[in-house]
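One structure below.
Missing here is one protein chain; the remaining ones are kept as they sit in the complex.
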Amino acid sequence: MKKIAALILVMLLALGCVAFAEGDEITLDVIICQYGPNTQDWFLGTGMDGTNFVDKFEAENPGIKLNLEVVSWNDVYTEVSTRIQNNNAPDILNIDVFANYAADGLLLPVKDYCPDELFEDFFPSFIAQSVIDDTVWAVPDLASARALYVNKDILDEVGVEIPTTWAELEDACQAIVDFYGGDVYPWGIDMTTDEGQAAFSYYVWNNDGGFVDADGNVALNSDKNVEAIEFAIGLVNKGFTNPNPATQTRYDLQDMFGAGKLAMVIAPNQLPSYLADKGYEVNWETAALPVNEGATPGATGVMDRVMAFKDDEYPDQAARNEAIGKFLTFFYAPENYVGWVSMEGFLPAVNSSVAALVEADPSFEAWLAVLDSCQFYPTALDNWDAIKQGVIDVEQQALTGGDVKTLLDDLQAKIAG
Amino acid sequence: MNTIPIRHKWEPYLWLLPSLLLMSIFVVFPIGIVFKLSVSEISKSGVVRGFIGLKNFRDAFRDPAFGTVMLNTAVWVVSVVGLSTLLGFITAMALNAKFFGRKVARSIVVFPWATSLVIQASVWNYIIKGEYGNLNNILLNLGVIKSAVNWRATYQIEFAWECGVGIFVTIPFVAFTVLAGLQSIDDAYYEAATVDGAGFWKKLRHVTIPLVKPSLTVCTVLNIIYVFNSFPIIYTITKGAPANKTDTMVTLLYMRAFYDNQKGPATAMSVIGFAILCVCAGAYMMTTMRKEEA
Partner (left out) sequence: MRPSTPETVRRANLRALAVALLAAALALAMLCLPLYRFSATVFAKKSGNTFVGDEKYQAVRAEVEAEAARRAEVTGRMPQIVENVTERTNSKGEKTSMVAFEVREVMRRTGWQFIASGLGCGKVLLAALICLVAALALLGAGLPGAMATDWPTLPASKRVPRRIAAALGLLALLLIPVFMMGCNLAFSRQIKLASDGFAKPGLEALLEKLDRFLYDGAAGEDTLSLMGGVAYGPTWALRALIALLAAFTLGALMLSEGHPAEALRRALLYAFVIALCALILYPYYVMVITGFRSNAETTDMYFQHLLPTKWVWSNLSDIINRGVPRYLLNSLMLSVGATGIALLCGIPAAYAMARMRFAGKKAFLGFVIMSQMFSPVVLLVGISRLMNAIHLNDSVWGLMFINAAFNQAFAIWLLRGTFVSISSEMEQAACIDGCNTVSAMLRVLLPMAAPGIVTTLIFVFINAWNEYTISTVLISTAANKPITVGITQFSSFNMIEWQYLFAAALVATIPVVILFMCIEKHLAAGLTAGGVKG
């Protein structure tokens, strides 16, 4: 048995030695989130005109190797935080949040690696979303804008117009319920653990409320917010919505909408391509989100980011920064980036690709206009994660009978205090 | 005694060495790290800072969902272990009887175990979807129900489904352990009992159960541990929604660690869970094993 134990140890050592051997070239660890069924194929398979991102990049940039991993959104937080706890952060990360990483001093400032020419190319309003203490910590990789989608056939049959205010929305919902009974849900709400914060923004931003007040301080329990969330919960309790808002995700809603079981839903701009992919035939129209009477409309935009982590142990920092810069330059080059953005129907983050995208699909132009007026989550707050999970928790508590005012007061006390 | 002579006093330890080594490196070392982390400050993104004493534990106990989740965990462990043991026992009794197609039936019963939990949970999640799930599909198309049913109307029902799936995947393990015990019972015992005029229930109580008990003991201990630590079923079907009301301890600490970024309290929670398991499984083992020895 000694032999076996020895064998195991020898094996461990041997593997360790193999792993230590390193060449001259630089290897970048990259983590990309899986946006849809094509992401993996585009980066690692054959989805980029027969080749893939990694092969093409390595061919054009000798001396730089990519160890690129596409991770599902379900697992990416687990993986990244485990790696950070073990001082093994990736070099380049694509994810939605950045404030915590910046607060812990893990990120490189964008200026350190991003070529000026590329930096100028980003939409300034997007870059502004990734600034903490006047330093830009991440660059946007793509965005999407949310809008109201309605099933025109259902609305016509019932005889209601597209609602623009909350009162009209309730009328329309009631009319649809009267007409169809339980066969068609009038309104889709997603208050799931995955994306409940979006629902929060849809209602509070259209009632002049928000996550933060005018001075940028967290203000979750404002009267406007309470009113907005009570309205949303009211829709559920009146039976105007899909039956299980706490577990029915946006994709469940999109499927219901496609099947004609849901009359109205708030969804991102890539909904049409989702419907087409699945073969749904719906006569849809888009409109602005309904607002509470007298409030200023607020569209919701969502943006994800690319950021680079520090690696103090790497001997040649300049070479590393340059490699990261090359990665970004390659990624955002129109011939690559256009394919990436349009593949899953997202909206671009750089100017240089806009022309090509609009040419391919004229409907992009309208969306870009919407994007201009969008509000984004306050992701630069270092307690954004607590806010996000907090509002989701409030929504779900309210769904099971909790009092919105008390819940939001408690949350505010917890976050601010 | 069924032993063999050994030449040196240290020889048994040599035999244990590979196993000890394997477990020490790959299990005990990570456990040690968890203990260390539980008294360390961990930043939201995961950077480990210094020692902060028992603050993480205090935060864990103060977690607003802690009470609900402990209750859920108790319901989860007791119902899944209890019912799967009961049903597994009945299944084993049935599979031990002679009937046409027994070999096929036995092969079928191992199926749920041969499929990973993630997949099982995904399938059941699909089955009970009210909008397009297969349960509605099959019941409607067979005419059993008149219109589609929302099979997950409240979170209590959803939690019951989760327990059901837990029981479903645990039955084979129990069934085969018990079946093995049943097969080894000498028919002579039953014949003697029949001569004494014992009926079905009497035989069950006085012959079957006592003889199967030893094999159930260790199986139940392992079962308690596996079920307590089981994570994919709840994570796949509800993710604890709404508001942690369907979470158990392990899913809650996962959500706290990776969704809410409260990594310190989450690590403390895992140590608390470990302590609970040690007490429960330990107590169970002590009582049952002591009885056996007596």
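Each chain gets a letter, A and B, in the order it is written, and its residues are counted from 1.
To be clear about the criterion, a residue touches a chain if its C-beta (ideal position, glycine included) is under 8 Å from a C-beta of that chain, and two chains touch if they have at least 3 such contacts.
Keep in mind that what you see is a predicted model, and the values were worked out from it rather than measured.
*Asks:* Of A:58, A:112, A:168 or A:230, which sits in contact with the chain we cannot see?
*Replies:* From the options A:58, A:112, A:168 or A:230, the contact with the absent chain belongs to A:168.
*Asks:* Among B:52, B:157, B:192 or B:278, which residue is in touch with the absent chain?
*Replies:* Answering carefully, the residue with contact to the hidden chain is B:278.
*Asks:* Just the residue numbers, please: which parts of chain A touch the chain that's not shown?
*Replies:* Its contact residues with the unshown chain are 1, 4, 8, 11-12, 15-16, 18-20, 29, 31, 34-37, 39-41, 44-45, 67, 69-70, 72-75, 78-79, 82-83, 85-88, 165, 167-168, 170-171, 174, 178, 192, 194, 249-252, 255-256, 259, 261, 277-280.
*Asks:* Could you list which residues of chain B touch the chain missing from the display?
*Replies:* Residue positions of chain B that touch the missing chain: 1-7, 9, 11-13, 15-23, 25-34, 37, 90-91, 94-95, 97, 99, 101, 103, 105-120, 122-124, 126-127, 131-132, 134, 136-138, 140-148, 168, 176-181, 183-184, 211-212, 214-215, 217-219, 221-222, 225, 228-232, 250, 253-254, 267, 270, 273-274, 277-278, 281, 285.
One rule holds for everything that comes next: only the chains that are shown with their structure count from here on.
*Asks:* In whole angstrom, how far does the Cα centroid of chain A sit from the Cα centroid of chain B?
*Replies:* For chain A versus chain B, the centre distance works out to 35 Å.
*Asks:* Which chain B residues qualify as touching chain A in the complex?
*Replies:* Chain B reaches chain A through residues 14-15, 17-18, 21-22, 37, 42-48, 129-132, 150, 152-153, 155, 158, 237-245, 254-255, 257-261, 263.
*Asks:* Which chain A residues qualify as touching chain B in the complex?
*Replies:* 1-2, 4-5, 8, 77-78, 80-85, 100-101, 103-104, 106, 191-194, 243-244, 246-248, 252, 255-256, 259, 261, 382, 385-386, 389, 393, 396-397, 399-400, 402
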